[in-house]
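Missing here: one protein chain of the complex. Every other protein chain is in place.
Chain lettering (A and B) follows the sequence in which the chains are written, and residue indices restart at 1 in each chain.
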Amino acid sequence: MLLLLLALGIIVISGCGALTVCTRPRLSSCIGAGGTVLGCAVGMIPALEVLLQGTIQSLRCAWSMPCGSFFIELDPLSAFFLLPVFLLSALAAVYGGQYLMKYKDTKRLGVAWFFYTLLVASMAMVCLARNAVLFLIAWEIMALASFFLVAFENEKAEVRRASWIYMVATHLGTACLLPMFLIFGAHAGSLDFDRFAHSLPQPLASICFILALIGFGTKAGIIPFHVWLPEAHPAAPSHVSALMSGIMIKTGIYGIVRMLAFLGMPALWWGWLVLAIGIISGVLGVLFALAQHDLKGLLAYHSVENIGIIMMGLGVGLIGWSAGVPSVAILGMAGGLLHVVNHAMFKGLLFLGAGSVFQAAHTREIDHLGGLIKKMPYTGACFLIGAVAISGLPPLNGFLSEFLIYLGSLRGAISMGADVAVPLIGAVAGLALIGGLAAACFTKAFGIVFLGEPRSQAAANAHESRPLMVAPMLLLAAGCLVAGFLGMYIVPAMSEVVSGILGFDAGHELKIAGGYLGSVTIASIALLLVVACLTLLRRFLLSGKEVGSGATWDCGYAAPSSRMQYSASSFAQPITDLFKMVLRTEKRLQLSEQYFPAAGAFKTHTLDAGFEKIYRPLFEGAKCLFARCAVLQHGSMHLYVLYIVITLLGLLVWLVR
Amino acid sequence: MQTEAYMNLFLGLAFAPLLGGIINRIKAAFAGRTGQPLLQQYYDMYKNIRKGAVYSRTTSWLFRAGPIVGLASVLIALALVPVNGSTAPLAFTGDLILFAYALGLMRFFTVLAALDTGSSFEGMGASREVFFSALAEPALLLGLATVARRAGTLSLSELLAATSVTSPELVLVLAALGIVFLCENARIPFDDPNTHLELTMIHEVMVLDHSGPDFAFIQYGAALKVWVLGSVIVGLILPVAGGKFLLLNSAALLGCMFMLAVIVGIIESTMARLRLLRVPQLLVAAGALSLFAFILSMR
Partner (left out) sequence: MGSVLETTMMLLILSDMALLGLSRLRTCIAVASFQGMLLGVFTLLAHEQALTPRIFLIAAVSFILKGFVFPQLLRRSIREASAQNEMDPYVGYSMSVMAGMAMFGAALWLGEQLPLTLAAGMHLVIPAALTTVLTGLFLIIARKNALSQCLGFIILENGIYAIGIVSVVEISVLVEIGILLDAAVAVVVMGVAIFHINRQFDHLDTDQLDSLKG
């Protein structure tokens, strides 16, 4: 436990250190990044220890905060979330050290590092806190630190807009958490988490569940509370997007899972609800991702999709739990939780890759890129691995978690009655559709950005990033690859985590599932072997033969230009057209009216339907309402003092009454 | 025991290209022609293997990796499908998920190789391929889930052994899987493999730039894909003649695969290609059929 506090200490102190030397960008980057890496490495030790041994370490100190106590605890569930926090934070810090050098003359990097370390420490603290007050303080620090990081390039109007949207969204979420904790606290008689467990009777438990779903779901980015995500992630610097998308939104998942453990036996409709939210978030997330033109916007919507997959896993788990089918409950939960870690790895990797592309080509517009794999071979290879992993394809890690969720839902769907089988078969269908659409989306993202010919001069002049930016990507890519082959060890190791949530032993079931994943590993190894053999065969077949090179065969057309290539929009067009009911893509077509062809223009733009249809009217309405309240506010000091006096008098009268 | 497990692998590797020959002969017969030799696909592959290759200057290593990963993935899928009544070499509980995703991996790399050429034709084919397969995927998995519910197992090997067409919902599943089979293998009514260099094509247009051994790999992979999906369908129809009658089962499988090729040939001769707009509707219908069959199986 002390080791963990030491780690957090190192991280925060290095941030303060970076702040003090913020006139010297290189030094403050070194201190900030170095301290984060060191702190994360130290923090990893107790987390791994707890995860592998299943022990619980805790620390409780008195604290002068009303109702609060400094009570932190490291149990397997916390450790399971801490691992990706530390891993990705360290790698993103190394990357960020190099990435931020571009801004060294225009920005105070020390400030950015201060908030970065604060974000890392507060995320760890959210996972550790066992007192509602402490938890909310850490939660708010996390929100504020990430707000300042999103607003890093605050001279741009769209960045300011994005960060404010994020600020409002996160506080609306917190507004739901406060009553939830108060209900818990009122019933348990204390705001310490250890008194919360199984303390609520039924109607209150359901209310708390809904509040947790909205409050934590806003942070996680489930539809319809996702609107801040596609705004904030592209606006932030890439290593911060990686951190936010990779793990910060997972603290929302952590909160939901933690509350589920407290609430105990779920009602059946909870599972239905979570699963429905998961399917909707997953399908809509990937559809909106397909319609994006901005590489980081695409990745941000994919976070919505992956949160959807995680929620589907949790939903399957809840349904199995409430229906009394342990194997479905265990497989669903384990799949959802494993996807948290997997997503942290490949989404972190993809955001870092997108950052490299942005720095090399100075644009995030997918349709202006192309052919980068020749200019940036390492970034390209890493992005490819991330793309295959996020599409859930074997032999990478994304397949493992999706496999577990599939297995859980199929197992329930083929053996249970209609009330369980119907939602679970919905999960299977949803997951299959999401898988297919995700593959479409990432063949688009990778294929258009990295393959073919450069579509703009900037893309043609791109160059590989510095080694300090490439190394974290290579590590994450290697992690995705290796984890894909280690399913049979990883999944049984999660038994303590899953048992802790469900309250019954998950070890046996996960060991069996691990056995299946062992077979997947054998298949994956076979795949690699066959690929190797075929590569050798091809080399043998081509040896001594004439291998020529020429222009791409374009059906006889001799002078193809790079502008004639299929673009990202045209690639996705059939799918976006089929789903135009939900996407509502705006199309603007300008054609010349003359007989001979002249320059024309075609433009598509997909606004977020949730934002446009739900939130904008809502906030406009609120604005109108509050504008009427403005009568009370004249800016005159006399009136304000009058208000205060009236309020005080009123309170006094109420007291002595 | 060993030969039993690997039987479908052997059969597929040996006879998969023959199916294309049969289909073409049937089509020729309908058109009143003699048609290609039955072994034409073997000749084509042999010819391609002996040739050198030409690569576009636009392409990168992914273009060369595409055919290899594609062929390897379909081989993994083939190793998951047994001859009826035996257990496939890589069989395990839940292998039907890996089966679907191995085919997904093949598609992923074929599409990337197509995009690597920078040609607009190949981009168009790639776009259509991912579109249609995204809609076909739910139909495939729901169909298999229906069969799994009847058989009470999640392993393809046990599943194929446990079922034969005895109930109406299996007929529905077969219809849905048949649609998926035609779509995934880019046959009429989804795609016409014979109209070279037309704007309407899907699969053939994606591989325009491959040549030499790469193209042979692609042809072989495509033939194997027909075999893999076909042998799942055939496995659902065929009753099992007990584990001992391996030769009988294998002969039955082979015969049924040839029958399937004949049926595909007849479909291709008598039907026109669908308008592209209609293709998603047919695939959604296949998904609805699977879902319908699943709901029926729940009673």
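We take it that a contact is a pair of C-beta atoms (placed from the backbone, for glycine too) under 8 Å apart; a residue touches a chain by one contact, two chains touch by 3 or more.
Computed from a prediction, not measured in an experiment: that's the story for all the values here.
> Looking beyond the chains shown, say which of A:I280, A:V422, A:I512 or A:M564 touches the absent one.
If we include the chain that is not displayed, A:V422 is the one touching it.
> With the missing chain put back, one of B:L13, B:A151 or B:A285 would touch it. Which one?
Selected residue, touching the omitted chain: B:A285.
> Which is it among A:A62, A:M581, A:A599 or A:L625 that touches the chain not included here?
Within the whole complex, the residue contacting the unshown chain is A:M581.
> Could you pull out which residues of chain A are in touch with the chain that's been left out?
Residue positions of chain A that touch the missing chain: 422, 578, 581.
> May I ask you to list the residues on chain B that touch the chain which is not drawn?
167-169, 172, 278, 280-281, 284-285, 288-289, 291-292, 295-296, 299
Quick note on the criterion: only the chains that are shown with their structure count from here on.
> If you average the Cα atoms of chain A and of chain B to get two centres, how far apart are those centres in Å?
Centre-to-centre distance between chain A and chain B: 36 Å.
> Quick check on the complex: what are the chain B residues that touch chain A?
Going through chain B, the ones touching chain A are 49, 51-62, 64, 68-69, 71-73, 75-76, 79-80, 90-95, 97-98, 100-102, 104-105, 107-108, 111-112, 115-124, 126-128, 130-131, 133-138, 140-142, 145, 148-149, 152, 154, 197, 208-209, 212-214, 217, 276, 280, 287, 291, 294-295, 298.
> Mind pulling up the chain A residues that touch chain B in the complex?
Residues in contact with chain B: 370-371, 373-374, 384, 388, 391-394, 399, 402-403, 406-407, 410-411, 413-415, 417-418, 421-422, 425, 428-429, 432-433, 435-437, 439-440, 443-444, 446-448, 451-453, 515-516, 519-520, 522-523, 526-527, 530-531, 534-535, 537-538, 541-542, 545-555, 560, 562, 564-566, 570-575, 578.
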